[in-house]
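With one protein chain withheld, the remaining protein chains of the complex are depicted in position.
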Amino acid sequence: MTAAVVTKAPVVAAPAKRARNPYVQGLLTPRGITGLIVVGLVVLLGLAAPLLTSYAPTFQTSNALLQPSGEHPLGTDEIGRDLWSRVLFGIRTDLIVVVSAVPLGALAGCLLALVSVASRWADVLVQRLFDVVLAFPGLILGLTVTAVLGAGTSTVIVVIAVVEAPAFGRMLRGAILSHREREYALAARVGGAGPARLLVRHILPNAADPLVVQIAVSLSIAVIVEGAMSFIGIGVRPPEPSLGSIVSGSVMHLQDHPIYAIGPLVAISAFVLGLNLLAEALNKGVRR
Amino acid sequence: MTVTIDKPAEVRAAIPLLAAHDLRVVFDSARGPVHAVRGVDLDLAAGEMLGIVGESGSGKSTTALALARMLPPAGRITGGSVLLDGDTDLVAASEAALTGVRGRRIGMVFQDPMTSLNPLLTVRRQLDEALRAHGFGDRGARRARSIELLELVGIPGARLRGYPHQFSGGMRQRVMIALALANRPDVLIADEPTTALDPTVQAQILELLDTLRRELGTAVLLITHNMGVVAERCDRVAVMYGGRVVEQGPVAEVLSAPRHPYTAGLLRAVPRLDTPAGTRLAGIPGTPPDLALPVLGCAFANRCTAAVDRCRTEQPDLAPVTDTARTACWVPSTEASAHPLEPIVRRAPDPTSPVLEVSGVSKTFRSRGRPAVSALTDVDLVLYPGETLGVVGESGSGKSTLARAIVGIHKPDRGVIRVAGKGRLAREVQMVFQDPYASLNPRMTVGDIVADPLHAQHIGTPLERRARVLELLERVGLDPAVASRFPRDFSGGQRQRIGIARALAPAPSVLICDEAVSALDVSVQAQVVNLLAELQADLGLALLFIAHDLAVVRSISHRIVVLREGRVVETGPADDLVAHPQDPYTKALLAAVPSPVPAAMRAAEAA
Amino acid sequence: MSVSPAFADTLTRRRLVQGIGAGAALLGLAGCRSAVDQDKAAPAGAQAGPRRGGTLKVATLADLTPALLFTQGPIFSIHRLVFNTLTRYAPGGLDPQPELATAWQIAPDGKAITLTLREDVTFHNGRPFTAEDVVFAVRNLQNPQRSAQLRATALAVTGFDIDSPHRITLRLAHPVTNIFDLFEFMVISAKESVEDAVLGRNVVGTGPFVWKTWTPGTSLVLERNPRYWVPERPYLDAVEIRVVPQPDALIASLRSGQSHLAAGLGGRDIAPLREDKAFNLREYDQGSGNIYLGVNTSVAPLDDKRVRQALSFAVNRDRIVKQALGGYGLASAAPWPKTSPVYTDADANRYPYDPTRAKALLAEAGHGGGLDLPLAFLSTAPAVAQMVQFDLAQVGVKTTLEPLDPAKFQAQLIAQTMPALWTGTHGFASNQPATLAVSAYPFNEAKNTSKFTDPQYTEIVQRAWNQTDARSAAAKAAYAELSQALLDRQFIIDLAVLTNVQPATANLRDVRQNRYNATVLDDAYLAG
Partner (left out) sequence: MTGYLLRRLPSALLVLVLASFAIFAILRLIPGDPATTLAGSDPSPDTIAAIRADLGLDRPFLAQYFSWIGDLLSGDPGRSYLIGGQITDLIGDRFGNTLALAIGALVLMLVLGPILGVLCATARGRVPRALLGAVNSVSLTVPVFVTGVLLVLLFAVTWRLLPPGGHQSIVADPVIGLQYLVLPALCLALPGSAVIARYIKDGVLQALGEDYVRTARSLGVSRRRILWRHALPNALPPVLTVLGMQVGALLGGAVVVEALFAWPGLGQLAEQGVARRDYPVVQALLLLLVGVYVLVQLLTDIAYALLDPRVRLG
């Protein structure tokens, strides 16, 4: 008779393991914390730029290519602008660019992915479209788009968004297709969920994990693309500083004034490295 | 250090071939150390077959791996010894010495033949590698030996050049055995070698192991969760629970007169093919211990009906109860346990008008670049209100395709599926899925999961839905308070209950259970099967119960349908079909099911 | 990440050390023969006087564009290597010297010029040079597809009288002061090869070097013309021109001895070489163009001369020369280099840096409250625009920078669609002042980017151009008037004359340039 008792008696679940958000869990690893600190520091420097320097980033002193001093912690550039100020405001520019470009690209990619899973016909076209975008090296795409739209921050944003969109699109498409066949999704269909409910309520929340990781990865790629575009002279408009344009300016003076390159190199490397650490940490958290 | 040995009479070696003493294994996990094996004593004599049985988490596979120090990176041996030939302690041996032992002295066969062979290398290369590792001859000799080995396990030597993916599961397991036996080891450790295989294949592989043992004189350590396999093949058995051996002795003795309450419970929970339809299975209450937490006293104490205070404070050691058997229990039962048969209270089906009719359904899967696969061909079946129709068949028989076609996931190419009743299909037919882990959306609370069909079909007001969820949770034996928890907090059996609650939410008239209990341990399986039987009786549900385990199907079904390669080969009342199978395939299926009753005892029962 | 114990100890210290050793071996590659020190060990024992032989290696920032063969090349021109011209100006002034023409006679009314040609000249393909080739050269420049800058002057030639194979008279529509500018500019090419030449297949002239092989974007090899009409010349066996499209690499190629001469570097780029004794920084007195601030006079309030003059006062030309040009330039409000017949210090300093005066002028024009204007610039050259922007901001003229890529910049320049302000460069100020006014588009009296029209200016330009004798007092007066007109109207605000400087190794001697910056290697040699 014991068995009968068992099935009737309410079963209490095992003691709840701390049900922490997987992202938080990933970020609270040594890697994640390092990433947070580095990125936080860079972002803080960028946001607090006006408070940390007495020079405007476009102010030109009469002294070009000065060595670092108390007055100019990183020296001055070839037309006498304070490099410390330019690096800080350069971070700011980069922040604006990546923070607007990556979500734009993600949105575009995700919308295309949704179109793609909705119809076979659209799928073929969208996938080939992604192929076409991926087939062009990012910078050559940048060159062409810049030639069409003219140089400037908005062009950089468009280029980054276009470059990033396929990654998001493919990722989301793959995730949707695979989650669609999982048992919980089938169960939802058996339960009567229509395509919209299935997608929004069941599949997307589960398929979103890799996207969150991809956003961190894309942010770091965006910093690199902005840098590379500015480096080859098709980035943000002068006289606004960006990390890439400062590096670009410094290259002319590597031989006679190498200190010029230090500030932007450190800033850009730390930024990208930090974002990558975050991406890795998130990835670990999600995979766990 | 002396090891007491209980040798079967027919084995006369003074020193066991392989002996483990107080073996302890700890795994590192996110939740801290897990004491998976907590002091195991085992010994294996030359030429014998020792079975280790236990449910998942009992530590049987970990023990098997630890014997050859093959633990995965997270695991480590924290104590005890493993003596080979009575002198070489493998726990303390160097890695180089172990490499010499593995494959040469101890061979291993693993559970999943699909993943246990290197997919990139031909069978020949893998056999060659095994031989080469122990310096077997030159290339030519190794090649000759490889052919010999393949033929030994019943594969034509010509298939030497094949890749693993070109072999069926059973064939791969044969290759695996050939690999393990390549260097004629004295000990073969077989870790659930047939669990992933269909019953008929399982029988063949076990037969092969048995033959090879007899011919080559290899001692076999057979790890399994299947009492029937132990009963049919092993000389001795060790029952594991909570990381320890709780009972050990000759098979005939342990299975017919279990001394440990756990062994007895396990034996009661195992469905037997000869149990008539409509019999209640006996589950073991509760869940296995969490080995990440300290275990005080007997690990089984809180599930044991006979437990006394001492059981909860003091850990019993394995102690002799007879000349040949030992058990670790403070209150071992002294007489052979009866096997009471308890009928399920169930309604008679109403055969007037079918609630589900499947007629002439065919389904073929086509994918680019691969030959088309006919999953279903002209399948007919009917299901009446209050009836349980068992569907059995081996992998590839089309069972799951049939289930999915009925609930509308697959659209049949031909044929009609009719569901009586007024509402929409989704309201009338619901399904319980196989995988308790994959079938619940990990991002939703239990309450939301159960309420999902109600939301999806716009049934009831939010308040009504909430009440319904609580009612359903209680109905399937869960505390309604768990509604706010997430699936990850639940065990497999509990998740299946959640899945059942979800399926019941829209008050369907047909419930389809697609291998719904296959992934569960027997003690839990019995609980879930009983729950389903009760629900059917209470709610008058029609149940389509799909499984590959004939014994379980018989116990719950009114009628049984046998599927083979997408066709119905036989159908009939459950007891009739099992007792008097007509189709040769049904006969073969039945013959392949091992009975958990030792041969001697079976003979006694028959008499 | 945890690792199976079976794979322990794989990375031992020993292996790490081995790894480092392997890395060092890889670098050891540099030990055997280094690209850095290649050729640096020049044979000792410098000898006096020209030396025959050797290959002059030139590194240049940009390749030649065959389609633009007959225009003034911006970087390194092969005009005077493969070709000759009819006459050439003597160094330091505008005195024509004989080259393929040995003598010339201008008609009294200035409407014809008769040339006597050398008789001993053959093209590289063996055909003798005759008067017909002069006719072709002029017609070639008249062809709009050749894009020649001196086309306006070439079009003034209305007819040809060939007296003999080596004597020809060019008839002119009107007296032309800059006819010798045309002759300095106009290369004599073999007409049968011109279609090949503009496709870069083969270029045939009469010059000291013969076109050998061209690998677009990479290199051009010229070999000594053994039948050159100047005896014993050239000294060099060959000229190898390599494209190194990055200033740093260009300097590196000089330093490593891979090239003797670097072309196309700006004053700022060559700073690292200034202290290095192994190199000469060759300066040529005619300048290599001007940087200017263009003003669209159709945009209010830039139609007001006072506003334009205010802008001119607001710009710190000295700082631009110092920072943007690395000191290699002449801060000047007038376009003329110091060698120009019309150059005066007063004109150059007509608009000294004077923000106060600029503000006063702006206030006078009614814009004391400041202005906000777009400022376009060539995206490849952002420094000057940024400096101008900063200076203008100091007097209350706020500007928004608009980068344009070269093609777009050019298109807008020509289509007169430049915004209110732009920075750019122009040439043609180093010869007869009239050439600037008729050949440099920004200054064209009839149609220019500034949309500036002024009958008085037109009259002055025509007068300066139509003089019979460039050295006459009337001509000089007209030139001075032209200069004053430009300085007063300020539709083009000149900022600085670029110093023409080419770094070269110290052993390279006697390199010259003509007035259009084409390198002349007739007498050049590599000292031992």
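The letters A, B and C name the chains in turn, as written, and every chain counts its residues from 1.
In this text, contacts are C-beta pairs under 8 Å (C-beta built on N, C-alpha and C of every residue); 3 or more make two chains touch, one makes a residue touch a chain.
Remember, predicted model here, so these are calculated numbers, not experimental data.
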**Touch partners, limited to displayed chains, of the chain removed from view** = A, B, C
**Asked** Given the contact definition stated above, which residue among B:101, B:306, B:373 or B:470 touches the chain not shown here?
**Response** B:101
**Of C:105, C:125, C:147 or C:298, the residue in touch with the unshown chain** = C:147
**Message:** Just to verify: which one of A:53, A:155 or A:220 makes contact with the chain not shown?
**Reply:** A:220
**Request:** From the listed residues C:56, C:210, C:243 or C:434, report the one that touches the chain absent from this view.
**Result:** C:243
**Request:** Kindly note down the residues of chain B that lie in touch with the hidden chain.
**Result:** 68, 70, 72-73, 95, 99-104, 106-108, 110, 112, 115-122, 129-130, 133-134, 163, 165-166, 176, 179-180, 182-183, 368-370
**Request:** Identify the residues of chain A touching the omitted chain, counting contacts across the whole complex.
**Result:** 124, 127-129, 131-132, 134-140, 143-145, 147-148, 220, 223-224, 227-228, 231-232, 244, 247-248, 250-251, 254-255, 258, 261, 265, 268-269, 272-273, 275-277
**Message:** Contact with the hidden chain only, please: which chain C residues?
**Reply:** 1, 3-4, 6-11, 16, 19, 27, 29-30, 32-36, 38, 63, 65-68, 71-72, 74, 144-145, 147-149, 151, 198-200, 214-218, 243-246, 248-250, 252-253, 256, 258, 380, 405-408, 410-412, 414-415, 426-428, 439-442, 444, 447
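We take it that only the chains that are shown with their structure count from here on.
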**Asked** Can you give the whole-Å distance between the Cα centres of chain B and chain C?
**Response** 87
**Complete:** Between the Cα centroids of chain A and chain C the separation in whole angstrom comes to 45
**Asked** From the C-alpha centre of chain A to that of chain B, how far is it in Å?
**Response** 47
**Request:** For chain C, write out the residues touching at least two other chains, lowest number first.
**Result:** none
**Item:** Sites on chain A touched by chain C in the complex
**Value:** 58-60, 62, 64, 78-80, 146-147, 150-152, 233-234, 237-239, 251-252, 254-256
**Item:** Interfacial residue positions of chain A with respect to chain B in the complex
**Value:** 2-14, 16-17, 19, 182-184, 186-194, 197, 201-202, 205-206, 288
**Asked** Touching chain A in the complex: which residues of chain B?
**Response** 30-31, 280-283, 285-287, 290, 305, 342, 404, 407-409, 424, 426-427, 429-431, 433-435, 438-444, 452-453, 455-457, 474, 477-482, 485-486, 488-491, 494, 497, 499, 502-503, 505-506, 526-527, 530-531, 534
